[in-house]
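Here the complex is missing one protein chain, while the rest keep their positions.
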Amino acid sequence: GGATDAARLVTDLLSNYSKDVRPVQLWTDPVKVKMDITLHEIVELDNRKQSLTTSIWMRLYWNASNLRWNPEEYGGVNQVSIMADQLWTPDITLFESIKEDTNDRLNLYTCMVRHTGEVAWLLPRIFKTACILYLHAFPWDRQTCNLTFASWSHDASRLEITNGTPEVDLSFYVPNAEWKLLHALILTPTVRFTCCPEEFPSLTYALGLQRKQAYYMMNFVFPVGCISAASILVFVVPAESGEKVSLSVTLLLSSTVFLLVVVDMLPIQSESSPQLGWFCCLVIVFMAISTAGSAVIVQCYYKGQRGHKMPLWLHRVTRHTLARVFCVWTYTCSDSRCSWKPQVVILL
Amino acid sequence: GGATDAARLVTDLLSNYSKDVRPVQLWTDPVKVKMDITLHEIVELDNRKQSLTTSIWMRLYWNASNLRWNPEEYGGVNQVSIMADQLWTPDITLFESIKEDTNDRLNLYTCMVRHTGEVAWLLPRIFKTACILYLHAFPWDRQTCNLTFASWSHDASRLEITNGTPEVDLSFYVPNAEWKLLHALILTPTVRFTCCPEEFPSLTYALGLQRKQAYYMMNFVFPVGCISAASILVFVVPAESGEKVSLSVTLLLSSTVFLLVVVDMLPIQSESSPQLGWFCCLVIVFMAISTAGSAVIVQCYYKGQRGHKMPLWLHRVTRHTLARVFCVWTYTCSDSRCSWKPQVVILL
Amino acid sequence: GGATDAARLVTDLLSNYSKDVRPVQLWTDPVKVKMDITLHEIVELDNRKQSLTTSIWMRLYWNASNLRWNPEEYGGVNQVSIMADQLWTPDITLFESIKEDTNDRLNLYTCMVRHTGEVAWLLPRIFKTACILYLHAFPWDRQTCNLTFASWSHDASRLEITNGTPEVDLSFYVPNAEWKLLHALILTPTVRFTCCPEEFPSLTYALGLQRKQAYYMMNFVFPVGCISAASILVFVVPAESGEKVSLSVTLLLSSTVFLLVVVDMLPIQSESSPQLGWFCCLVIVFMAISTAGSAVIVQCYYKGQRGHKMPLWLHRVTRHTLARVFCVWTYTCSDSRCSWKPQVVILL
Amino acid sequence: GGATDAARLVTDLLSNYSKDVRPVQLWTDPVKVKMDITLHEIVELDNRKQSLTTSIWMRLYWNASNLRWNPEEYGGVNQVSIMADQLWTPDITLFESIKEDTNDRLNLYTCMVRHTGEVAWLLPRIFKTACILYLHAFPWDRQTCNLTFASWSHDASRLEITNGTPEVDLSFYVPNAEWKLLHALILTPTVRFTCCPEEFPSLTYALGLQRKQAYYMMNFVFPVGCISAASILVFVVPAESGEKVSLSVTLLLSSTVFLLVVVDMLPIQSESSPQLGWFCCLVIVFMAISTAGSAVIVQCYYKGQRGHKMPLWLHRVTRHTLARVFCVWTYTCSDSRCSWKPQVVILL
Partner (left out) sequence: GGATDAARLVTDLLSNYSKDVRPVQLWTDPVKVKMDITLHEIVELDNRKQSLTTSIWMRLYWNASNLRWNPEEYGGVNQVSIMADQLWTPDITLFESIKEDTNDRLNLYTCMVRHTGEVAWLLPRIFKTACILYLHAFPWDRQTCNLTFASWSHDASRLEITNGTPEVDLSFYVPNAEWKLLHALILTPTVRFTCCPEEFPSLTYALGLQRKQAYYMMNFVFPVGCISAASILVFVVPAESGEKVSLSVTLLLSSTVFLLVVVDMLPIQSESSPQLGWFCCLVIVFMAISTAGSAVIVQCYYKGQRGHKMPLWLHRVTRHTLARVFCVWTYTCSDSRCSWKPQVVILL
């Protein structure tokens, strides 16, 4: 049995075959499709566009009643591979897909057909799906992205989809640089559309992902933390140094520059704004307030130099109330005794 | 009735079938197409390109007079699914579409055909449409984007399009991170082209969207507000501190840096410029003026130090006129009485 | 006459039809194609890539001698729509097109064929064309972009193209956010290629566009103007204030930051450099010079403090020559009389 | 033997040919495919997306038992070229591919068929593959990217793939601007999938690449090095100059601006963070600390001016402990002898 036997077999198989017809013996029977996937790679999880790009190898198995033969009649050929565009194939669709061009030429791949009618269809595919991210805890967040596969036009009475393996095959998984794969669960929910009363069985792969933090710690958390920590020392610089206001306004500028980095990094998402974003915003607000505060203190100082006295009520507010609130203490050595005393003098 | 019956049916149906011919019994009758959509996701509403990307599931229903059969003749098979490229399908076109490649392979999806001739065509599609944004109130704006579906070549006498459901199905709607869906109305205007006297019925889906503001408040409104508020205190810093000019020019620089963020965020639109953009522009102008003002004041101060007197008219203008305009009051303690007096001295 | 009559008609029409053959009765006759367009939208006019993206609805009309029939023979069917890939269609090409993939599936649209042989082919298309911009007057510039349509392989003796309407249809025009459409002229030049002696008739649509300025005024002209105006006041700040050099160098920095915005906004074009770009460049040069000048003045001042006298020739140059050039006058009050005198002292 | 003979030959060859059938004489035999490649160009190795784009010329050779003829019967025609979409071709797949649209029209290229049945299929292809980068030593790093070719559906018993040449052909290699090609090894591992017991022979091309450093040295290493070196001199500036704090905070700002450059350049990778990134982060942290330190020192100085004494314990810590740690020595000339002494005075 060589190429001629096989060629005869293919011709015979496809002679009365219609690819529009579900390969079942009884019309009321569903086609039972088994599906399993190999997660090859998480190509990208885009923060801003909220889209997940994955490289997945799909494997679909079903039994086609109209693709059976007796191997002995064909020189022992018990398996042929036929281009998928010549056969009926299940219209398994990824529901979350947001790929713009739906031109996937799946038909380029072959179906392996055994003489018992068992068909195996293996497809390497790149999917682009919507994945809503919850960024409250960014960059310490965990995300779950779902990939829901179901037949597009056949309901449960005509096509059943079940998972072929209890677990997602991860033996070829290439680790992503930014995300750590926590788990890849298989769920089998049943979808019901508003249009139609029928139920559609589906297979959902839930990928649990954890963000790796080193990049964000290095470029974001550490520098912002340091700048905001440094800004507290604005109040330490005395007014007569001629640098008090300069320091605070330059720190304000630094924060603003940093905002450029942050705006590029964070998604335009308002559902669950990242806490770090608000922290960054607060730093700028604090910088602006401390700049204003410095300006006022410097004026007070120079008015004091010119002989103006601080109004009594202001003196009281700052020295007694504020000093206690902000816990500003200075170490003063009057005469013999050195001690820490709460006072606002250092602010000037 | 199994695969063989169904295969025979499909062959019979398509034997004398021409996909160029509208499936009506009387040539003067229109094909009545019912359409309804499921809004799956608003993928993106691009501020700058003014384009809306949506993921929509279309459902088209019509009755094909030339696709009817007696189920009993075909072993009870009362429904088949046939690839759309073999059948006549309505050329429903989205008029606002700006997708560059018009390669959508709609034919990959199947039509479900019942023995009564009823055809159902279900399509998951990604649309990219033009949507003119009115940004006067940015980022507190609401937008309305229209999706107008109509037959491209058949007028009302040949194809009628009506909405299948009174409302857009939102049961599978995935909320967008940046925009909140306010409503999704269905309108049925009739389009009339300048080329031809015929009327074209159409279905228009009007999506009302409201921008979620948290992102813009955090990265834009708050920081700009704080910087501009801080800039008022330029006049508080006394000239002899050696920081008056530095402060104002560094705030000018901060505003300029901020402009980088803004230019990236706002669309190049001039029809309805966002008020916030003008505010941002005004801040820079104000900063430049206050820098100039600081420079003049510093010069006046040092000339005063050197013994030059301020010319009498300038003294009058500042001390009496400007001081009242800008409400600059100082708290002075001359001799025994402390009081607030309007004077320009603090500016120096 | 229903679907069966129409199906018979289509079969008859296409039975001896060859889509490679021009539909003329005498082989020496040209096919007369009438074309008119609806300008739907100017999607984008890219400053940097010098490309224009337009959404246009093309309408082509011609009379096909081999697509005529007697409606009475076909149950009164006097009009059918046939997929364009089955018929001869004129190979009208847009000469300025720079779209990378030439995959436009025009064949997806149908041709409306009347029993008199009149064919109407309506196509919604997105074009991307080269458009050379002249940016001398940016952002107050007007541009003209041409769209030249002509048959790609048929010369005037085989295909004539004429405009169907005297004007471009603008009834569906969606205004562009950045550009105002001034006019859309129709020209009918005749193209002659170096390769061949034949003439090719063409239809050219000349779109006149005017840039809307608000965006550029807001983000570019106003801020740059203010910064450069503020820079003049560098000379007003006295040297002893300890802020003269700081002011000028920070303004230099602001200008540099602004250059970042400008570089992003302007195209890399050198044919006709925008005047505003040179202005921006001049501001930086001026800032650098004023920084240098400030440094020299500060040194002079402190040397004067230490007792060094300004060399006599320099004193003369500045006090007499420069002071008159730059019109630096000061208001001095010596003894009783106050008057404005030209002097350079204020620069120190 | 001219075009007619060749046309007859092609018709004869394809008359009983089925492109779904492997061209072997005995069905249990594998097709022996020899493959060799010419590495034409490394188009891009994207740091951020971790993707490698290569331009490769593939050459596949096999012997088709069903494509043999006697040249004498066909006028001496001993070789024809047949479009690949009409013949069986091995489904060699690149396993690392992450190209989104799998529309490669390989069928556009022809197979050269000799009368002995030898088929040669030459394909120019652009591949986009995942390549995990290890960036610990960035920008002095070396990377290895693998391109694994194997049959997608045929296991070792049905298709054998071997390398045609012992080495990758580099005679047409166009050097990449950013990466130097160290080696291009050919490996022949056997892949075994979890799904199936069969082995799949494969060909792996391992490209060893070394980053050229000049760009990164110029724009990254040198400037960052200089800024961080300059920052040490913050402690040299005395407190009374009124520039100590300004200097440190402006250097902090410079580092922050530099972070913008770095964030653009480095990939978001956390597996093996680049050491340079951490260095850059450390510089910012150090700047923030030195700003804080400057502020404290300036306060101490001015308190000293006002008569406050430094607390004894602080004096001891700085003058004895810290001075030794940081090796701050000054050159002092007391009376007659000048000598270097460890002391903290210079910090003030």
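Here the chain labels run A, B, C and D in written order, and each chain numbers its own residues starting at 1.
In this section, contacts are C-beta pairs under 8 Å (C-beta built on N, C-alpha and C of every residue); 3 or more make two chains touch, one makes a residue touch a chain.
Being a predicted model, the structure only gives us computed values, none of them experimental.
Taking every chain of the complex into account, the absent chain touches C, D. Seen from chain D, the chain kept out of the figure touches residues 1-7, 10-11, 36, 38, 40-41, 43-44, 53, 55, 59, 75-77, 80-83, 86, 99, 101, 103-105, 108-110, 112, 122, 124-126, 128, 165, 169, 171-172, 174-175, 177-178, 212-215, 218-219, 222-223, 226-227, 229-230, 233-234, 236-238, 240-243, 246-247, 250-251, 253-254, 257-258, 260-261, 264-265, 331-333, 338, 346.
The set of chain C residues touching the chain not shown comprises 16-27, 49-50, 65-66, 91, 93, 95-103, 130, 132-133, 152-154, 193-195, 239, 242-246, 249-250, 252-253, 256-257, 259-260, 262-263, 266-271, 273, 277-278, 280-281, 284-285, 287-289, 291-292, 295-296, 298-299, 301-303, 308-309, 311-312.
Note that only the chains that are shown with their structure count from here on.
Any chain bridging chain B and chain D, meaning touching each of them, is among A; the list is complete.
One inter-chain figure worth recording: chain B and chain C are separated by 23 Å, centre to centre, where each centre is the mean of the chain's CA atoms.
With each centre defined as the average position of its C-alpha atoms, the distance from chain A to chain C rounds to 37 Å.
Contact of a single residue of chain A with at least two other chains is seen at positions 99, 101, 103, 242-243, 246, 250, 253, 257, 260. Arrangement of the chains shown, judged by which pairs touch: a linear chain-to-chain path with two open ends. Listed by chain label, the pairs that touch are A-B, A-D, B-C.
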